[in-house]
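Missing here: one protein chain of the complex. Every other protein chain is in place.
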Amino acid sequence: MTDASADDGAGAPAVVDLQPSCTAEEVATDEYYHATVNGVVEYGIFVDLSEHVSGLVHESTFDGDREFEVGDDAVVKLTEVRDNGDLSFELASLEDYETVDREHDYERVAADAVGEHVGDTVHIEGEVVQIKQTGGPTIFRVRDETSAVPCTSFEAAGVRAHPDVDVGDLVHVKGDVEERDGTFQVEVTQLDVLDAEDAADVAGRLEAALDELAEPAEIDPLVEWPALEQMLPELRSVARTLRRAVLEGRPIRMRHHADGDGMCASVPVQYALTKFIEDAHQDGDAGRHLLKRLPSKAPYYEMEDATRDLNFALEDRARHGQKLPLLLMLDNGSTEEDTPAYKALDHYDIPIVVVDHHHPDPEAVDPLVDEHVNPYLHGEDYRITTGMLCVELARMLYPGLTDELEHVPAVAGLSDRSKADAMTDYLELARDAGYDEQFLHQISEALDYEAYMLRYDPGTQLINDVLNVNGDEDRHRELVPFVANRADEDVAEQLDAVESHVDHERVANGANLYRIDVENHAHRFTYPAPGKTTGEVHDRKVEETGEPVITIGYGPDFAVLRSDGVRLDIPTMVEELNAELPGAGVSGGGHLVVGSIRFVPGMRQQVLDALIEKMAEAELDEELHSAPKR
Amino acid sequence: MTDASADDGAGAPAVVDLQPSCTAEEVATDEYYHATVNGVVEYGIFVDLSEHVSGLVHESTFDGDREFEVGDDAVVKLTEVRDNGDLSFELASLEDYETVDREHDYERVAADAVGEHVGDTVHIEGEVVQIKQTGGPTIFRVRDETSAVPCTSFEAAGVRAHPDVDVGDLVHVKGDVEERDGTFQVEVTQLDVLDAEDAADVAGRLEAALDELAEPAEIDPLVEWPALEQMLPELRSVARTLRRAVLEGRPIRMRHHADGDGMCASVPVQYALTKFIEDAHQDGDAGRHLLKRLPSKAPYYEMEDATRDLNFALEDRARHGQKLPLLLMLDNGSTEEDTPAYKALDHYDIPIVVVDHHHPDPEAVDPLVDEHVNPYLHGEDYRITTGMLCVELARMLYPGLTDELEHVPAVAGLSDRSKADAMTDYLELARDAGYDEQFLHQISEALDYEAYMLRYDPGTQLINDVLNVNGDEDRHRELVPFVANRADEDVAEQLDAVESHVDHERVANGANLYRIDVENHAHRFTYPAPGKTTGEVHDRKVEETGEPVITIGYGPDFAVLRSDGVRLDIPTMVEELNAELPGAGVSGGGHLVVGSIRFVPGMRQQVLDALIEKMAEAELDEELHSAPKR
Partner (left out) sequence: MTDASADDGAGAPAVVDLQPSCTAEEVATDEYYHATVNGVVEYGIFVDLSEHVSGLVHESTFDGDREFEVGDDAVVKLTEVRDNGDLSFELASLEDYETVDREHDYERVAADAVGEHVGDTVHIEGEVVQIKQTGGPTIFRVRDETSAVPCTSFEAAGVRAHPDVDVGDLVHVKGDVEERDGTFQVEVTQLDVLDAEDAADVAGRLEAALDELAEPAEIDPLVEWPALEQMLPELRSVARTLRRAVLEGRPIRMRHHADGDGMCASVPVQYALTKFIEDAHQDGDAGRHLLKRLPSKAPYYEMEDATRDLNFALEDRARHGQKLPLLLMLDNGSTEEDTPAYKALDHYDIPIVVVDHHHPDPEAVDPLVDEHVNPYLHGEDYRITTGMLCVELARMLYPGLTDELEHVPAVAGLSDRSKADAMTDYLELARDAGYDEQFLHQISEALDYEAYMLRYDPGTQLINDVLNVNGDEDRHRELVPFVANRADEDVAEQLDAVESHVDHERVANGANLYRIDVENHAHRFTYPAPGKTTGEVHDRKVEETGEPVITIGYGPDFAVLRSDGVRLDIPTMVEELNAELPGAGVSGGGHLVVGSIRFVPGMRQQVLDALIEKMAEAELDEELHSAPKR
């Protein structure tokens, strides 16, 4: 504190308006200040100049008749700084003056530089991105344009310090840098929410830094394919959104279809995000807190899953002070069936991003999600699989992964039986990377098998080995043939059981119709499940006959549909069945020519009869081809 | 240590009997002491004066012919304190003496004041309430009449210090106060179990303090209602028991019916206990360790649940040194079906407290539980719902919650279709708090829906928002209509499926009987479940006909029963069916006029026929009304 005089004789005297965070180091005797009365006593009034500066105006310095009330404004002059730090003021009655703003004066230290100031007092400005209450102090994680740093503040054991400060607030922190187990933290001595003007400055800096850091890598697509290339700008936007979420400390909850294409989509994105999180956060545990990959049991986002997701998100917020997550739907999420769950999340701050290649219902979905990438929205179809899209997305999310992902689009394409012309290029790319087509098929089979055995546990380490993304190459080469053979054996055993019970008839349009009671003539609760069992029978029949084939595998309350050489439109058939058969409760969908439906058990016969009638009337296709799985 | 002489020449000399915890600071040369021989060597005997004071009596000081054995008593005089602290005694042979007790002399510090003694050595007396072994020291949590403080004692890494000290022991701790991350702990230098007399003192102090702290808040019931008011003393006693459990560090495991009334009962109690735990424990994590709310799948306490609860309790004790829990049953627990599970817990120190409004079986239940509150035990019935009771309980548990709970009894009443006259007052109270009746209905529907979607996860944050107890008011207002509408849509879809398959007949007593095969003509594994589906059909039929109605929804091995205008007694019917149909394995129950039964699938036809026969003979009621749900 230095003596100074604001009243320099020239013109109107200056009256200083201290910013709330100013301290006693920023006042000087003989200066005038704007003050607010915060107490009235017999011998005078107490005034506040800022959050940290206050003092007494003795009544002897003003006309005792003058009445003050708490909250009144006043102009005062600092007359004395006592030895104990107390400040004495006198009341000023200036006829004319000029207001001068004084900002709290400190040298800002960047969050990523606190390590150079161990033992020193530093000032940091940034956004509070997490508030965690421990049994001891409260930990505020404050992020500036360079990094995030934990700031610990102790009020009383287990008591929330600064209860007025919330996640998202822009703050100034003053504190002492400590090193503990090799990580740095700031022991808070002062923590203020910035006023509007300063907050705007900081927000601007953060925004600019985030914009820069969130910018995805520039990439060329793995193969030349205009159909996919037109979608790259949208994928770039998704990449930007995801990188930004990571930078802002918002957890990402990834839900994906638990099949081959869903794995090929989600695993590369998981890998890329994990790498990016490692770079962007000091905390070695950040990867675990900020990213979850969750295979979905149903081929759409079930209300139970959404409820569980929301519940976990709210618990994490309550317990760890985390932000609510961003929901990333992969190879799932484009259809009307997803919308009830989306609506359930709508009341919470949970952005939703979808990358899918199932037949979409943009009218229902788009109002509820933030971004929606789907080839059908570009006049393309399921042949651009989600895995193909997400490999490009992963490459945008984190540079340098290309070599490790070159085989993945081919696996995705084979898994979903993509008939895209680009498959030739993808297969060649994979071959050049050391994967022949048969081995790629085995990877696809192995993914399917492990997905079943893991029963909706992500099984990250194991799946990484099977797909050879962030896994062990040697083990991959050993493991894949073993698992694929195991899967083949299980399929063969299932087909042994099913074979003699497949019913055949030729329907009106000339197609072969095969029916299987998968509940009574297949092993239950083992691999392959009814959907795959039906698919395997279907594939064999297509090969055997070389003619159009429809295959229906049915259980008590569901039917799985596969077709080749027949122009089905399953979503429309479901709608019609629902109208024609009140009380049958038909629902379902999938792709156009393959899918699955559900109904109430007591109406199975009627539903199957009506369904077959419709299929018998469908036009045949010139070209026979295997269709994608659902 | 100061020189002193007990032998002051006047009368018989004094022989000091040291308390076990006395240290060398409490002896003085030339004083006489009672001692015990703990070793006999060639050159003398070693004697103990207390646990911490011992020394040598050289044989030169007594007639070498005198024979001592370990364990012999002796009177000795302290002759010298050597530089290294060793004590030398001589044997005394006093003809006459007077024994003087000497207590270990220390100034006790209150547990809640250790923070003022950081760096100092302090003495604490209290009860060991938890013993936790870490990879390093053992942590004894010691509670006195003011608070509990962790005392760390290090023997060797991961080795239990003071293996003779158990949870529940009353002890004296001497140690140095340290501050670590803002919490205080005592690094133990001495830890003794108190002798009987001192233990009684401490126990008395603790008891008195606990009695005072455990005393519930004085409240007036939310509405004037003598039927409920007569139950307040019992609720007060429950509140006292629960507060005391918290104070003693005994975890509370709350099991409740997973329906609307069960939520309205458990959520306010959870809220109140959480607040009280925060006040009573220094540890920010205490809430998580000391309270669990668990919705029960069955409408009674299943043996599987009890086994799981017991297993968790035993694991927590083994791993965290926690006490075994108190079991609090809410809106569940009054019936004979609960007793096998109660008996399974009977061999462990697990008190059981029940607050329920289902038709009770006090003869079976009361011998097994510590407290049992139920309106039927006061000549009242289900109309006093558990939610109504528990809102009063919550208000006793923690003062100041009234404003936040005023709407809850009305939700509870609507959920269980309470026909109580007091409902008018409860609805008015809710209306004054800003909840109109339609909105209260929506809350009730939303609770039901979320309970289903959460599948027996407590989902605390989400449920708090739905019920608006310790939740977010704005979100509550948005969320409830959305969820209620969603529930309505799902019910409508289910009824669409069911409608055309409801069988109707008029039975002997003139009532309408409706039957639904909910396994074959309703969607399975979706909301609403069979019980609610049956209830919704029933409600529509009551409204349509305006006549007495019985509705049965049946599956392969169960039937759900609803009735209006018919005087059923389901518990009695179950008993009769069991006797009449050997091999049908009928069990079940619920309220008198609504409930559910189970049987073996192969006997379904016989059971349903016999059941309907009984129902056809039941008397009709003058007044038609909706009955409570089970």
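Every chain is named by a letter (A and B) in the order it is written, and numbering of its residues begins at 1.
We adopt the following convention: contacts are C-beta pairs under 8 Å (C-beta built on N, C-alpha and C of every residue); 3 or more make two chains touch, one makes a residue touch a chain.
Being a predicted model, the structure only gives us computed values, none of them experimental.
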(request) Pick out which of A:Glu42, A:Asp96 or A:Asp285 touches the chain that's been left out of the picture. (result) A:Asp285
(request) Can you work out which residue in B:Arg308, B:His504 or B:Arg567 touches the chain that's missing from view? (result) B:Arg308
(message) Touching the hidden chain in the complete assembly: which of A:Lys132, A:Lys343, A:His441 or A:His523 does that?
(response) A:His523
(message) Considering the complete complex, identify which of A:Glu437, A:Asp496 or A:Glu544 is in touch with the unshown chain.
(response) A:Asp496
(message) Suppose we count only contacts with the excluded chain; which residues of chain B make the list?
(response) 133-137, 152, 154, 156-159, 303-304, 307-308, 310-311, 314-315, 317-319, 340, 343-344, 346-348, 557, 582-585, 598, 600-603
(request) Determine and list the chain A residues touching the chain excluded from the picture. (result) 180-184, 278, 281-286, 288, 450, 453-455, 457, 459-462, 475, 478-479, 482-483, 486, 493-494, 496-501, 517, 519-524, 527
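The rule is simple: only the chains that are shown with their structure count from here on.
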(message) Quick check: how many Å separate the C-alpha centres of chain A and chain B?
(response) 38
